[in-house]
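One protein chain is absent from this view; the other protein chains keep their places.
Our next item is subunit A:
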Amino acid sequence: MDITFDHVSFTYQAGTPFAGDGLKDVTTTIKDGSYTAIIGHTGSGKSTLLQHLNALLKPTAGTVTIGDRVITNETNNKNLKPIRREVGMVFQFAENQLFEQTVAKDIAFGPTNFGVPAEEAEKQAAAMVALVGLPPEVLEQSPFDLSGGQMRRVAIAGVLAMKPSVLVLDEPTAGLDPAGRAEMMTMFNRLHQEQGLTIVLVTHQMDDVADYADHVLVMDQGRLVKEGTPREIFQDADWLADHQLGLPKTAAMARRLTAQGFRFDPLPLTTAQLADQLLPQIGGPAHD
């Protein structure tokens, strides 16, 4: 399911003295089956853009096409449910949305709202808990007895349980420890690889962008200032610095090595790529 933005602008509280800019003239397409990363410094419009993906916000001007539904300023709030089922959204600090008495019920909440029978939904919950890497015992526990990281996983399981075809992630690993972060990102990547899930990821972790994304959107002050593959985006370190963004660790390392006389082509984005290009240059055996 493609999601297309056509000259989308959005103003918060339009027509009041509190009006604020959100998006300005954004045109782009998020292709079916892609792994898109949205980067940009705080307040650049990333989260505003995200909320257009399942019509939580409607554009002040322009149109958003989600699958075959066209969302404009005049779109009625009714009948948006099918879109919300297709586009699952994991918000920042998603653990804040938990409220049911047991984890199982909380995970089943989304699917039940979309018409899945309660029993079937709770059965599904068990599979989801396993998918996000939690032991089956948590199913009957209260979500409020879990640790912050476990709550985050439950919340994510609750979104995955709706079986969306597009998964929107707003800094899903913020505040998690390094191991939890890696596990989480690997899980999303597996879903992307195995089930062809379209993923839209908002992140400040350039390493994640380099490791997983195949398409990058760079936002600045509500505008989409650049889009392309991670390699294209990370090619120009000075341009990124101008937009208050950095390089992935590997690219930064490669850049420092270039200053020492090493040569890299193309720009390595992952540790493996860096090692591959570096080994022949320092006279080591070819990496396999």
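By definition in this document, a residue touches a chain if its C-beta (ideal position, glycine included) is under 8 Å from a C-beta of that chain, and two chains touch if they have at least 3 such contacts; residues count from 1.
Here, contacts and distances are computed from a predicted model.
Engineer: There's a gap in the complex where one chain should be. From "Quinol:cytochrome C oxidoreductase", "Na(+)/H(+) antiporter subunit F", "Electron transfer flavoprotein subunit alpha/FixB family protein" or "Energy-coupling factor transporter transmembrane protein EcfT", what does UniProt name that chain?
Structural biologist: Going by its UniProt entry, the chain not pictured is "Energy-coupling factor transporter transmembrane protein EcfT".
Engineer: Tell me which residue among A:Ala94, A:Leu169 or A:Leu267 touches the hidden chain in the full complex.
Structural biologist: Considering all chains, including the one not shown, the answer is A:Ala94.
Engineer: Taking the entire complex into account, which one of A:Met162, A:Val209, A:Ala251 or A:Leu274 touches the absent chain?
Structural biologist: From the options A:Met162, A:Val209, A:Ala251 or A:Leu274, the contact with the absent chain belongs to A:Met162.
Engineer: Check the options A:Arg84, A:Arg153 or A:His215 and report the residue that touches the missing chain.
Structural biologist: Considering all chains, including the one not shown, the answer is A:Arg84.
Engineer: Going by the contact rule already stated, which one of A:Thr27, A:Asn73 or A:Asn113 would touch the omitted chain in the full complex?
Structural biologist: Only one of A:Thr27, A:Asn73 or A:Asn113 touches the chain omitted from view, namely A:Asn113.
Engineer: Tell me where the left-out chain touches subunit A, residue by residue.
Structural biologist: 13, 16-18, 51, 54, 56, 78, 81, 84-85, 87-89, 91-92, 94, 96-99, 109-110, 113-114, 144, 158-159, 162
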